[in-house]
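First, the structure itself, so that you have it in front of you.
The complex is shown incomplete by one protein chain, all other protein chains being positioned as in the whole.
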Amino acid sequence: MGIEIWRQGSWLVGELTGDLDIASVPVVRVRLERSLAKQEVDGLILDLSGVNFLDSSGLGFILGRYHQLAEDGGKTIITGIQGQVKRVFELSGLTELISRKESLPEALQAIREEK
Amino acid sequence: MGIEIWRQGSWLVGELTGDLDIASVPVVRVRLERSLAKQEVDGLILDLSGVNFLDSSGLGFILGRYHQLAEDGGKTIITGIQGQVKRVFELSGLTELISRKESLPEALQAIREEK
Amino acid sequence: MTTNYVRLEFPSKPENVAFARTAVSAFVSQLDPTVPELADISTAISEATTNIVVHAYPESEGLVRISATLIGQRVKIEVWDNGCGIFDPRSIRHFGTTTCNQDRMGIGLSLIEACMDHLEIETKEGEGTQLTMWKCLGQQRSDSGND
Partner (left out) sequence: MTTNYVRLEFPSKPENVAFARTAVSAFVSQLDPTVPELADISTAISEATTNIVVHAYPESEGLVRISATLIGQRVKIEVWDNGCGIFDPRSIRHFGTTTCNQDRMGIGLSLIEACMDHLEIETKEGEGTQLTMWKCLGQQRSDSGND
């Protein structure tokens, strides 16, 4: 499991890889919170195209970031969900709450156009 | 696990896929023996590039075909071994006995040139 | 009808959750399930095992036992702990968590129900919990038209 974090304009992008479960979430959460604490951002894109498996621990991690961002009026977009990840997202109802784009390039295009 | 069997001139080619172990060998062996019984061949190419795992059951299956062919003066060539399959082949010493080519196209080229 | 089974036993460490779902999936693969069916089984095992790590033994480590039995095209999976038990029976059928961890959503048991054909929960305060779940495999393959 890993996360690669970079800045795109006023947004932060986190590209996740591997399985997102109770063992990997703490590692990824610490890294992302450290990045969020260091800078002001308008929003967060979490790209899940490299995530093969996600359960309620992973959903909780994403929902937690969504609430954290929303407190300061920030947005959260998730991208690249497929297979088991998509299934769990849809069963959870989280797709009703958190914006979703097919792919990371599509999300980057959308935030560029918003300005 | 599967095997795709086809004829190339006077040779038979068997392309194996999946894991080659005690559970899959019987299935593959029956299919290959049925093909060998139906026709006279000068030799057999077993392509293992699609095999991810092989143990002594798989080695035994290949050695058995080698002996079966050799009885009538037929040759056996194995192709495409890599990773765990290569490691087990080399530990077994079978690479000393059975001809090996890097890839199936290379083996087909070699039997064409032999004529 | 041939039957086959496996039993797994391990301590309730977070890093064993991935082991549990991989091992059960590898075993269930014998029934030649579809990719979505296998994904649902992974999800259910992951949720059940995570609940044991988080809730059954909140302070320390305890034993997790999982058994999977193949009966024809059905798999029966039992997940056992001898932890604290589910003391609020409402947590079983309703969304919500009893843990003060901001990032838990309280949907683990609901996900298991959605991913499996049937779920039964036996629990006793202070004695532990056993989940028993069933799923029929190769279904989606014959019901063509479904993804």
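A, B and C label the chains in the order they appear, each numbered from 1.
Methods note: a contact is a pair of C-beta atoms (placed from the backbone, for glycine too) under 8 Å apart; a residue touches a chain by one contact, two chains touch by 3 or more.
Please read these numbers as outputs of a predicted model, since none were measured by experiment.
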Margin query: Based on the whole assembly, the unshown chain contacts which displayed chains?
Written below: B, C
Next item on the list: Based on the whole complex, identify which of B:Ile3, B:Leu32 or B:Val88 touches the chain you can't see.
Entry: B:Val88
Checklist line | subunit B residues touching the omitted chain (full complex) | finding: 19, 21-23, 25, 29, 53, 55-57, 59-61, 63-64, 67, 83-84, 87-88, 91-92
Item checked: subunit C, residues in touch with the chain not shown (by the definition above) -> 4-11, 13, 15-16, 18-19, 22-23, 26-27, 29-30
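The rule is short, and it goes like this: only the chains that are shown with their structure count from here on.
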Margin query: For this structure, I'd like the pair of chains sharing the most C-beta contacts.
Written below: A-C
Check: Which whole number of Å gives the spacing of the CA centres of subunit B and subunit C?
Finding: 42
Margin query: Please tell me the distance, in whole Å, between the geometric centres of subunit A and subunit B computed from their C-alpha atoms.
Written below: 48
Item checked: Shared-contact residues (touching 2 or more other chains) in subunit C -> none
